[in-house]
Each structure stands twice: as C-alpha cells, then as structure tokens.
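Questions regarding the structure given below will be posed in turn.
Of the protein chains in this complex, all but one are displayed in their positions.
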Amino acid sequence: MNAANYLYLSALLFTIGAVGVVVRRNAIVVFMCIELMLNAANLSFVTFSRINGDLNGQVIAFFTMVVAACEVVVGLAIIVTIYRSRRSASIDDASLLKR
Amino acid sequence: MITSTTLVYLIALPLAGSAILLLAGRRSDKWGHLLATALSASSFFVGLYQLSLMLGRSNSERPITQKLFEWISVGSFKIDASLMLDQLSICFVLLITGVGTLIHIYSISYMSHDPDRRRFFAFLNLFIAAMLLLVLGDSYLNLYVGWEGVGLASYLLIGFWNQKPAYATASKKAFVMNRIGDMGLSFAIMIAFATMGTVSFSGVKEAVDHTSTAALTGIGLMLLVAATGKSAQFPLQAWLGDAMAGPTPVSALIHAATMVTAGVYLITRSNFIFDAAPTAQLLVVIIGAITLMFGALIGTAKDDIKKALAASTMSQIGYMILGAGLGPVGYAFAIMHLLTHGFFKAGMFLGAGSVMHGMNDEVNMRKYGALRKFMPITFATFGLGYLAILGVPPFAGFYSKDMIIETAFNSGGAKGIILGCVTLLGAGITAFYMTRVMILTFTGKSRWDDEAHPHESPWLMWLPMAILAIGSVTSGYLLSHGDALVNWLSPLFEHHGEHEELLSPMVVSGLALAMVAIGVAIAFVKYSRNEVASVAPTDVSIFTTIARQDLLQDRFNEAVFMQPGQALTAVLVKTDEAVIDGAVRGVGRVALGSGSALRGVQTGFVRSYAALILLGAVALVAAIWVVTQ
Amino acid sequence: MTFNAPVLNYTLLSPILILLGGALLGVLVEAFVSKAMRAVTQLSLTVGTLVLSLAQVWRIHNEQSMSAAMGSVIIDGPGVLLQASILIISIISVFLIADTDHFTALAAALPGSEEERHSLESGNQVTEVYPLTLFAISGMMLFPIASDLITLFVALEMLSLPLYLMAGLSRRRRLASQEAALKYFLLGAFSSAFFLFGMAYLYGYSASVTYAGIRESIVGGSGNDVLLLIGMAFLTIGLLFKVGAVPFHAWSPDVYQGAPTPITGFMAAATKVAAFGAMLRIYYTVFANAQWSWSPLLSLIAIVTMLFGSLVAISQRDVKRMLAYSSIAHAGFLLAGVIALNKAGLEASIFYLFAYGVATVGAFAVVTLVRDSSGEVTDLNRWKGLGKRSPWVAISFAGFLLAFAGIPLTSGFIGKFSIFSAAYESGAKGLVIAGVLSSAIAAFFYIRVIVLMFFTDPSQDGTSVQLPSILTRATLIISMAVTVVLGVYPAPLLNLISHFSTFIR
Amino acid sequence: MNWLTLLMALPLLGSVVVAGLPKGNEKLVKQVALASTLIVMGATIAMAVSFQRDNVELQFVEKYSWIPSFGINYALGVDGLALVLILMSTILAPVVVLAGWNESHGGRWSVKVFYILILVLETMMIGVFAATDVFLFYVIFEAMLIPVYFLIGGYGTGERSAAAVKFLIYSLFGGLLMLASIIALYVMSGAQGGHTFDLAALSQLQMSSMTQNLLFLGFFIAFAIKAPLWPLHTWLPDAADSATPGTSVLLLGVLDKVGTFGMIRYCLTLFPEASKTFTPMILVLALISIIYGAILAIGQRDLKRLIAFTSISHFGFITLGIFAMTSQGYSGAALYMFNHGFSTAALFLVGGWMISRRGSSTISDFGGLQRITPVMAWMFFLAGMSSLALPGMSSFVSEFLVLVGTFTRYPVHAIIATFGIVLAALYILIPVQKALHGPTTPGNENLSDLNLREKIAIAPVIAIIVVLGFYPAPLLNVINPAATHVIAQLGFSDPVPTSGGK
Partner (left out) sequence: MIDLAIQVGQTAKPEATLFWILAPLSVAAALGMLLVKKAVHSAILMAFVMISLAIFYIAQGAPFLGIVQVVVYTGAVMMLFLFILMLVGVDSSDSLVETIKGLRPIAITAAVGFGGLMISLLGRATLGRGAVGVEAANADGNVQGIANLLFSTYVWPFEVVSALLITAALGSMVLAHHHRIQTKPTQRELSIQRFRSGSLANAAGLPAPGVFARHNAVDVPALLPDGTAAAASVNASLKARGDVLNSSSFELGNVDTSVEEEK
C-alpha cells in the first residue's frame, strides 16, 4: 500500500469536517467538526513527516494538539456563555448581527 | 495717410456726455439734456472742422487716420484702436452729428415730461458715439465695436419705455435679430483674417487681388448678412416695425436716418470686396430689390403712422442696398439716397412725433384726420418730406432715387430690366402709401377721440423739423449738382468702365414720375373720396391682411425659428435633467442597489459565512486544478 | 543523537518577552491586587509594558538577525517597523480600552440578570482585558516576524484567542456581543484549520517548515507544484480571513458591530497590521518566486474586495458596520501592496498600515463618544447634526473619514497614492483602476456621513456626545495629529520606512 | 523673495488670525478677512509688476524637497497664464468678501468659520495655479474641494447639502481618474531616469501613444468635470443654485478655471500627441457645451441656474480656444478665463443681491427692477452685456480671439460656435427683460437699491470689465509669450493666411 493513501484519507476527513461546519447547527458539533479538520491536518503532517523522513511534521502536529486544546478551552467557554444567555446551542439562533 | 490727433474728439465728446450723464445719475437731471445736446453739437462742429480741413487737401490726401492705441495683438492678429476719416465717412459723420444734434434739440421738448429724460439723452449720446465709431473705425473689427454699440444703443432706446412688456420685447427682438446680423460680420472678419491675415480696410483692399473669389464671395455674403440685420433688410427685417416702440426721436435718428443705413455703409465701404465677388454683389441687389418691395407692400397696409414710416424706411434702404449692389456706379447714388433719406425720413418721423405729441401719443392714423389746420408747421414740414420721398422734382428724393432707378435700368441685360421695373414699381407704391399717410393724417374729417386736443408743437420741436425740411428740399440738388457727391467719393471706388445706357435719364425720370402719379392717384381715389373708418375694416382682401401682418414675417419667424427653438429648449431642459443628470444619478443608484443586493450575502448565519469561506476554498482549489491540468 | 542547546538572543526577542512578562504580571495582578486598585494598576502596567516594549523595539531597530530564536523569527527592518506600528496603535487603543464603560462588569453573569445588575452597581470591571490585550499584542508582534510555519501558526492563535474572548465582553447589547464572539471564534477556528492544512501541504512540498526551506524548494524544487499551490492557497485563506478579504470577510461586519468598540478599533487596526505584515513577509520572501501562480488570483480577490467593501458600505446604516465594510475595502487596497511585490509596494504597505491603523483607532474612538442613556449610538441616523452638537468630535471624525477616502493632505492619500503607484509599477494596472473606482464609490459613503454630521439638524433623541476622558482625548489627538502630519509632511516617515524596508531572507 | 509662498501664506495667516478673534465680534472678523484679502491682492499686484513679460520661462520659481522618497517637491512658479489667473483670484477674493458681507449669516456655522474657509480656499487657489509639481498640484486640486464643499453645504440655500455632495462626488471621481494617470506618470518617470513629479521633466517622458491617450483621458476628464464640459456638467447648476453668490463666484470664477488651466498646463504639456489625437472630439464637446449651455440657459427659470448654464457655454468657448492650437485661440482662451471670472462675478454678485432682496431666485418673481432699483438693474445689465460679449466689454476681446483663432484652423467649428453669440443675446436679454423691464411685479415695490458697500464691491469688477474691453494689452502682453511658447512646443504654428497677403 502506498503511504500516500493517508493523504487521501486526510483530505476526505478534512472535507467532511468542513462540510460539517456548514451543515450542522449545534455549536458543539460544529466545533467538533473543526476539530476533525485539525485532526485531518495532523494526519497529513504525520504522513508527510514519514514521507520526508524528518520529525518536523510530528512536532507541528504536537503543537497543533496543544493549540487545539487551547482553542477548545476558549471555544467551549464562549459556547457555554452564549448557551447560558440564550438557552440554545444552535448557532442559527445567533443571528442578531447581519446585513 | 495723414495722421490726425483730433479725430478722437468726434467720438469722445458724445461718449463723455453719455458717461457723465449715466454716472452722475439724477444729479444731472437738470442740465443733462443740455450737456448732451451741446456735446452732440460740438461733435458736429468737429466734423465740420474736419470737412473744412479735408476740403483743403487734394483728393488723394483727404483720408486721415489717428491711431489711439494697440487694442488687440496676438500673433499676427493685430488690431489697433485707430480711426480713419475719408470722404465716405465724413458724409456719415456730418449726417449723424447733424441730424443727431437736431434730434437732440427736438427731444429736449419732446421728452420734457419724461422723468427719465436725462437717461434718454445719455443713450442718444451713446448712440452718436457708437455710430461715429462705426463709420470711423479703420478696420472691420473697430467697425464691429461700433456696429454692436449702435445695436446696444438702439436696444436701450427702443426699450426706453420698457415698463411696457411689448416694448421690452421689441427691444429684445431688435437686439437678437441684430445679433444674427452681427454673426455675419463676425464670419466676414474671420474669413478675412484667415485668408488675408488682416482685417483693416486698407489691408483687405490690398489683399483682394490675390485672394480667391470663393473667399471674397464668402466675405461678401457674410457682410451682406450683417447689413441685412442692421439695415432691416430681408430676411432680417422683422425687428424694425417693432422698434417703433421707442420714442419717436429715436425712430427718426436711429431707425430712419442713421443706424439702419449702416448696412449701406458697410457694403459701400467694402466695395473692393463686392467688386471682386460678383455673386455676392448680385445677391446684394436681389436682397435690396426684395426688401424695397417688401417694405413698400407693408407700408400700404399699416395704420400705425410710425410703422408705416418704418416700412417706408425699410423700402428706401432697399433702394440704397440695391444701389450699392450695382457696383461702382451705384455706390455714390446709394450714399446720396442715404443722405437725402436721412433728411426727409427724419423730418417725417419728427413730424409724426409732433403729431403724436399733439394727439396724446395716438399712433393710429385712422384716429387722425384734418390735422392740417391744427398743426400747420408740422403739416408743412411733413409735406416737404413727402414730396421729397416721392421723388418729385426738385425735391431731394428726385435726384437720389431717380439715379438709383436709372442705374438699375442701366446695369445691363435682363437684370437691368427687372431691377429697373422693381424700382419703378416701388416708387409707385411708395407714392401710394405716403399719400395715404398724408391723407389719413392731415386731410379729410377728424376722427380723433374727444380727449384729444391737437395742437402745434413748441418751437424746439418744429425748428429741427423745419431744418430737416429744408434739407429735404435742397440736399438732392446740392449733392448732385455737378455730380458733387459722385466726384467727392470717386477716389474711393474703382471704376471698371461704363455700361451702355439702356434708358436715358429723362426717360427714367418720366417713367418714375408717371408711376408716382399713378400711386398718388390711386391713394386719392381710395382714401380721399371715401370715408375712412376709424377702426380698421376687417373684411379686407387676403393681401391686405397679409400686408398688415408684415407679410407674415413674424409668423414665419415664429413658426420656423421660435417655436422649434422653444420646443428644443424645453426638450433639452428635460433631457438635461432626465437623461444626463439621470445617467449620473443612475450610476449612483446602481451602486446603491448593488450595495444593497450584496448586503444579502451577510445573512447573519455563521454557517452561511462558513459556506462562503468553503466556496472560496473550492474556487481556489478549482483554479489550481485548472492550472495544473 | 546530540542535543544542541538552544541559543536565544533575548535582546532581539525582548519586545515580545516584555509584553509576555507584562501580561503574566497582569494575571498576577488579577490575583493579588485589591479590586479597587486593579483597574488603575492594570492600566499603568499595560501602558508601561507597551512603552517599554516600544523602547526596546527602538533599541533594536538597526539589528538584523535570522537566528534570534533558533530560526523561528527574523528580526529585520520591516519586522521592526511593523512591530513599532503595532505597539503605537496598541497604546492608543489601550487608552480607549481604559474607559470602563465599554466592558461588561461580569462576563459570566447572564444578560439582564440580578447578578449583572449587582456587578454593575458594585463597579466591577473585567480588568482581565488588559493581560488579554497584551497577549494578543504579543501574538501580533510575533506574527509578522515569524520565520517558520509553527511560529506563524502559534502566533496566529495567540493573537486570535484573546480577541475571540474580548469580542464577547461588551457591556451593552451583550447578546450581540456574545454572538460576535461566537461567530468570530467559529469562523476563526474554521479558517485556521485551512491555514493548518495549507501548512501541511507546504511542509509536504518542501520537507521544511521554515520560510527559507520552502523558498528554496520553490526556487529549485523538483516535482510539480500541486502541493505548493494547495498549500499556498490554504495558507492564504487563513491570512485573508484575518485581513477580511472577500470571500473570507463575512465575519468582520458582524464582529466589528458586536464587539466592544475599543476592541473593534484595536482589532481592526492592529490585527490588520499584523496579518498584512505576515502576509507581506510570506509573499515577498517565501512565495515571491511563484508569483505567476498567485498574483492573478490575489489580484482578483483584491479587486473584488475593494469593490465589495465599497459598494456594501454605501447602504449601511450602522456606523460600526460601515467602518467594517470600509475596512474590507481597505484590505483590498492593501492587497494591492502585497501583489506589487516590489520595494515600493512594501514601503507603501507599511506606511498605509500604520496610517490606516492610527486613523481607524481614531475613528472608533469617536464612535465610543456618541452615546445615549443606553450606551453607544451607532445608528447613523442618530449621528445627525453631530457637527452642531460637538464640532471638534465631528471634525475629527470627518478628518478620519477623509483620510479613509484618501483626500489629499491626509495620511490616507499618501498611503493610497504610494500603494497604487507601487501596484502600477508592478504592472497591476487593473488593480489601480479598480482601486480608483472603488475609492470613488467609497468617497460616496464617507461623504454621506459628513453630510449627516454637518449638514443635517440634530434630532432630539437623547443622543449626545460624551465628554472625552483624558485618555480618549489623547487617542483622538494623537491619531488626528498623525493623520494630518502624515498627510502634510510624510517625508520623515517615508524615509525611515524606505531605509528599513528590506526583508532579509 | 519667495513671492508665491508669501502669497499662499498670507491668507492662511489671515485665517489663523480670524480663528483667534473673539467669538462675538462678527464685524471684526469680516474686517480682518477683508483686510487679509486686500493685502493678498496688493501683494499679488506687486508681484505682477515685477513679472518679466517677455520671458517665457517660469518665473518666481521656488523648489523645496517635500517628499523625497517619491521625488515630490514643493515647487512653484508662474508663467503668464498662471500669473493672470492668480491675479484674477486675488482680486476676486476681496470683492467676494465685501460683496457677500452678510452671506455668512444664514449659515449652519458661525461667521468666523465662513471666513476661515474663504481664506483657506484663497491659499489653495493661489497654490493650484502656481504649482509646478504635478503631485503638489493634485494635492491642492483635491484639497480645494473641501472648503468649497463646506461653503456650499454650510452656507448655501435650498438643497445645499445634496448639491455639495454632488459637487464633491463629481470632482472626486474626476480627481481619482487623474490620480490614476498621475500614478502612471510617476511610475514611468521612475523607469526613465528617476521618480519625479516635476512638470517639465514629466513632459519629456517617452510613452506609447496608447498609454499617452489613456493618461490624457485621465487628466482630461478630471478637468472636463471641473471646467465643466458637456456632458459632465450637471453638478454645476445644482452647486451654483445652492451656493451663496460669493461662493458661486469663487466656484465658477476661480475653481472651474482650474479645469481649463489644467487642460493647458497639464494635458497639452504632458501629452502633446494625445492632445492632438483627441482634439477633434474635444472640439465637438466644446461646441456642444457652447450651444447646449446657451440653450439650457435660455430654458432656465431660476436666475442662479441660468448663470451657471451661461458659464457652461463660456467654458465651451475657452476649451475651444485652447484646443484650436493657435496663438489667438490660446491667448483668447487665457484672456477668456480672466474675463469670465469677472463677468460671472458681476452676474452672480448682482444676481445674489437681487435674490437676497427679493427672497426668491425665480426670474419671473422679479420685474420692473429698473424703475425701483436702477443702480442694481444697471449693474446687472452691464454684467449681462459682459456675459454676452458686447464689444467694449473685456469678454468680447477674448471671445473674438477664440473665434478667430479657431476659424483659422477649424472654420466649421468656429462658425458653429459663433451661433452661440446669438443664443447669448437671448439668454441674457430674457432675464433682463423679465427681471429689469416690464411693470413692477407685486412684492418688488420696496426693494432697496445697492448700498455703498455693494457699490464699492461691484465697481472694480465693472471697471475691470470695461477697461480691459478697450485696453486688454496689459494682460495680452503677459499671456502672449506663454501662448506662443506653448503652441510652438506642441509643434504648431498659426495657420498662414491662404492668400499670403498682408
């Protein structure tokens, strides 16, 4: 098997994540889809790391995880805040600001 | 040419008078008219002085010039403000200042009740100055200044009583139609400059020889246009009748004796061009012929004494133009008729003014009648003028008009015969309508209203009339005695040899007198034998109706120029708002509209924003896909 | 395996380190300083930190180094200039942030709840914004000088996260503010996923994460460009999102409107400097040799961005939204500077960024002043007659708008001129034409606001202009002065920029 | 001595002084403003006296580096044309201040602001004609809009803010097109020997004819909007309608001249080839402007709009003269610019007095003014006569020069243009008849005639109109060398009379 198959998988997962952001309404699910995209990117990093024969990709993936963790903290805090105000986790409800 | 330092005074004196009176305002009410008259008179005396000097010089040294300053100088377009007095201009100078002064004197009394008499005199002085500039300018451009200057003065004087809307309109009409003529003068100057590189009379005269006939014809035609405008010739004649709105002395001075003859001056002055441009010259004759008939026909139907006289003026100037169009032989006769006409027509206008003065400013001849008894002096002076215009020997018109008729006949070929007949016929019609004026005004039964108290005018008014009457009697003889005027002017005109005589002078005179007699007779039959209605009858022939309406000239202008012009204006005003400005506003609206439409992208939903980003990404990836294909 | 002990040049890193230190101190202040003293302590700490950092930037302004942090950052002229710009803009933004009236008293309290009322009454303040701001500023400072993808990504998150948070801290209209935070966060995270994915491909393409390595691969790489192109495209999406270019702009109007105004001003000005700074470096040094591939697309995006921003701004009724769309249009103009890819373009962009940033903070400072009993009034209709009410505020706002419109004798004109001429010089004539066209459109709405302020009569609806606090006044005066001085006599700054603006690589 | 900088500094100084005056004392403000403008006028005349008229080079040249990194200089200098226009501007300024003594009262802001704006504008008016650095010119060209914008929007009448916006948008749009061209020039100069904005240096640039044409259009459209040339004129009637008379005088008399001045100074100098290419089209536009402006003027019911449209016609003449490429046309156009400044000033000022007395600008609301207010009526009449280029008025000389100059090269164009003089008679005499003549219409009975201040204000204008009508030599002598120089530089010489005669 060709190691590049991981890249296809990564691209597919990324696409699914991106579409998920567009089609799902629950803020948390949307956020999870973004996490899926980040994970997909990480898979690419690891695969490229393997192809390139260095560990830089793995290090980036590691950084990504840390950064993603921070993002999750902040993001979930924001989601919780807005949920508490609106009693709704649907991002469609948050559409006061428009046009 | 001899240079002079005194020419400028001719113009400066009346100009100063005008300026002083206008600037001083009401303060000069008491003495303004006197000052103006004095200045006009002094200008006349300067003219006489110049004449005496000129007489003392030999023929070739008579023209004199005075350069005042460099006026315009750009590249090769160099125009000096300079004056030139030659044998032709001196005639005009004396006519203008002489008749002008008389009319000043007349006006002192005529306008004495008008609160704005001072202003009137200021305008008169302004007119004198402008007219003098017209005849003294040494180049077409200088002439142009005077040309428009007299137009302005004419406008101001016609509209002197502009509180009456009709009068204001008349003055505007005069100015605008004059401007059309002025445009012709502009064209002539432009062509002259473009082809000859100069616009001075002497320069153009020299350049004529090596200038193409086409250019010369162009210049000639354009000068003719100018002349038709200023001299109320066909087709720009329509303003003259309305110009009678001005005070009668104005009609006498400007619209009879002087300004309207400027066209004749222009053509005569440009003799070297017309002599070299036969087509233009022919057209001059044609215009003159048409106008002389045109005016005469209108004259037969007018009940307004001033309008009848105005029509007559138009017709008489037609004679002059015709005469001027006949080339070297005609110029002098045109000028002679111009001078004699200046006397008798001014006299008659003043007479008409005198009548109006006595008749509460009534101008309708059908409301006159039997005034002979009440205004004997007026009758006498008017009658002398009448005889002069008819061309009854030995009155002035006899000499001048017959010369033109004779020259017309002798101009050769069919042209000569046609022109001769037209001029003869014109003489007959003139006799008819002038007799009509005489009869309606002075003889028959009185038809005036009860309020009218006809009386003779004061001496200040009849004195000028009398002097002019003397002029109408004697001027013809004096000018033609020994071909005085012809010889005086001959150095200016080039002679190309004589035409063969078609008819001898005696025959012409006989024919003319016969025509006059017929005209007089018809008028007698029609007006003296029958009762004249004090209200113009309406059941008249179509010809009379048309003649009353100035041969439909106003209707024609209305239908062909004014109404389409007004329609065009209205359309353009709307177009400007709707289309041009509308296009500009439309651009704004499109921007605004597309802005509002694009706002729709901003739905407020995070997901659609994400979709937008995703689509952007898809687009980029698609682009890459295409690029790496 | 041998471990090479890292060598950091602390002097060169000191501006960022100072900021981070200040931010950490700020966190400690939150913990240990009494409530009453907290605000003033935080403010002075923050301003002090910023000034110190600026001083440090000045100290290192002649330095150039590729190895200040093991190759993670590059210290060079443009970097220093951008850092200085960010710091100056930040200082005047912090003056605005210092006005207590913009932030909620207690972010955790429900809008409209008893708890919120209590916190308001007790004079509570979210003084955490100061350290958060400092963190964001450190991210911004790092962003344009990063020289590997990891640092770039970390800096991106570093500058974004605090902004996500702060966008939700508005005192009034909290629901809208929280919504802004949510939108900003979700879309920001979404775009950074693209950014990261792009990084992956660049790494795959070049087997390197450093700028230098990627450039070498572009110059002399074997293999085809597919991975490079995808990588560039996705990386650019992340960057374009931050600068607010169409079609990645959609967050900005909503967030600008919902966020507390001082944060909006800070975000609009400083983020743009940082993001464009990074973009300039990446495109000028890393992607320069692949210009053929990105220049047409980026030009298209720039043109669409200019026109879109200008057109939509016309129909806005809210001043903050209008400024947001205007900032989108300006992003388009600035992209022209990126596309120019010449020294003039770099200089012009740096000048433009600074001039625009300062004017933006000034404009938002004015927005903070127009209020009624329930807070800021951003409805343009209620700005009617502002010129009558308080001429100086209106005049300065008009001045900023004229600068945005690029009227001569304002900094905006010099900026626009220099950036367009640079773009023209590089042959991007279409960009110049589109820029000119959209400037004309843009002028329309700037002028409309001026008309509203000066030529219509004020309505009696309780709208008034708050007397500016000393700090807000300082912001206004500084930004106005900069705007005018740079418009009238920009020579010194331009000389300075031209002397320093060469990327080392 | 840095004459030009001094001239520019003086009004600015005046505005600073005005700004510093105490708030309540409006009279003092006006007096200071008047004094400032008078001082500037005096200084300008003093400068004009020391102008060497046979020298075709720029004079009073100043040059300081301004923005060295772009090669921008603060460079000033005047030739005959610029001198004449500066002279016109600085003479008009005190006239406007004096004539519009009370114009500032109905404004949105204080009297002080009005005069500050006027004085600032005067500085820019001088600068825009004196600039020899294209960038400096552009900066002033655009910056000028702002004070005018506020003068219209703040002190005007009627739909003033809409008119001000329209004016500004139009002008900005043109300005931006010009900016694009300037940028192109700048970039090209960089490629051909170093970035510069020096007019003389830029005129030496090599460029393809396509480029030249496009850049020319950028400049020309900006100037055509300013001038304004059909069909880019629709802002002018609105602006003139809404502005105060004084503002209108400065707007039409001075600012719009920047358009025609720019055509000469920039379009012809920088793009000689493109100028030739576009000349036929521009001449047609000029002709349309002449006739269209005149017809529209005839169709107007509002006095101010009427005057505005007459100006459109006049600007058509100026443009015609410029692009006729003959020395007569050029000098005529230059002189026309000067004369138009004064004749429009007279029309607007007197018209403004009439309107402010009557409280209406509809022509038919007037009537019989000649009986009630003879002096005012006469002044209006004289202004009108100047506008229709009556011989003896200065405008005649210039109009005739334009026509003659055009005729020698483009006879058909000149002939069409000449029809404008008939229309001119109509558009002047119609309002004269309606407003001054006829019976007194109700509401006019108690109008007061001009007071001493107004008479003093209008007198110099009328005097200049009349004196220059008879003796334009002082101006022509200054303009002619520049005219010959420019025409020769473009590779033209006056057409030789076809008959070769003299």
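For clarity, chains are labelled A, B, C and D in written order, and residue numbers in each chain start from 1.
Following the convention adopted for this analysis, contacts are C-beta pairs under 8 Å (C-beta built on N, C-alpha and C of every residue); 3 or more make two chains touch, one makes a residue touch a chain.
Owing to the predicted nature of the structure, the values given are computational and were not obtained by experimental measurement.
Considering the entire complex, the omitted chain makes contact with A, B, C. When the full complex is taken into account, the listed residue touching the unshown chain is C:124, out of C:124, C:236, C:349 or C:378. Of the listed positions C:90, C:151 or C:463, the one in contact with the omitted chain in the full complex is C:151. Remark: the omitted chain is touched by one listed residue; of B:224, B:405, B:466 or B:617 this is B:617. Residue positions on subunit B in contact with the hidden chain: 603, 605, 607-608, 611, 614-615, 617-618, 621-622, 624-625, 628, in rising order. By the touch rule set out above, subunit A reaches the unshown chain at residues 1-9, 11-20, 22-26, 28-29, 31-33, 35-36, 39, 42-43, 46-47, 49-56, 58-59, 61-63, 65-74, 76-81, 83, 89-90, 92. Not every partner is drawn; the one left out touches subunit C at residues 1, 3-6, 8, 13, 20, 23-24, 27, 30, 69-73, 106-109, 115, 118-119, 122, 124, 126, 128, 131-132, 135, 138, 142, 148, 150-151, 154-155, 157-158, 161-162, 164-165, 168-169, 204-205, 207, 221-224, 226-227, 230.
The criterion applied here is as follows: only the chains that are shown with their structure count from here on.
Annotation of subunit B and subunit D: jointly contacted by C, touch as defined at the top. Chain pairs A-B and C-D differ in how many C-beta pairs are in contact, and the one with more is C-D.
Centrality by C-alpha centroid: the chain sitting nearest the overall protein C-alpha mean is D. Per-chain CA centroids place subunit A at a distance of 96 Å from subunit B. Centroid to centroid, with C-alpha atoms defining each point, subunit C and subunit D lie 44 Å apart. Multi-chain contact residues of subunit C, defined as those touching 2 or more other chains: 182-183, 186, 190, 194, 253-254, 444.
Contacts with at least two other chains are made by residues 588, 599, 602, 604, 606, 610, 617 of subunit B. By the definition of touch given earlier, these chain pairs are in contact: A-B, A-C, B-C, B-D, C-D.
Considering their complex, residues 65-70, 108-109, 135, 138-143, 145-146, 150, 153-154, 160-161, 164-165, 168-169, 172-173, 176-177, 179-180, 183-184, 186-187, 190 of subunit D touch subunit C. On subunit A, the positions that touch subunit B within their shared complex are 18-19, 21-23, 25, 30, 91-92, 94-99.
Residue ranges of subunit C in contact with subunit D, taken from their complex: 347, 387-388, 391, 402, 405, 407-409, 413-414, 416-418, 420-421, 424-425, 429, 432-433, 436-437, 439-440, 443-444, 447-448, 451, 454-456, 489-491, 494-495, 497-498.
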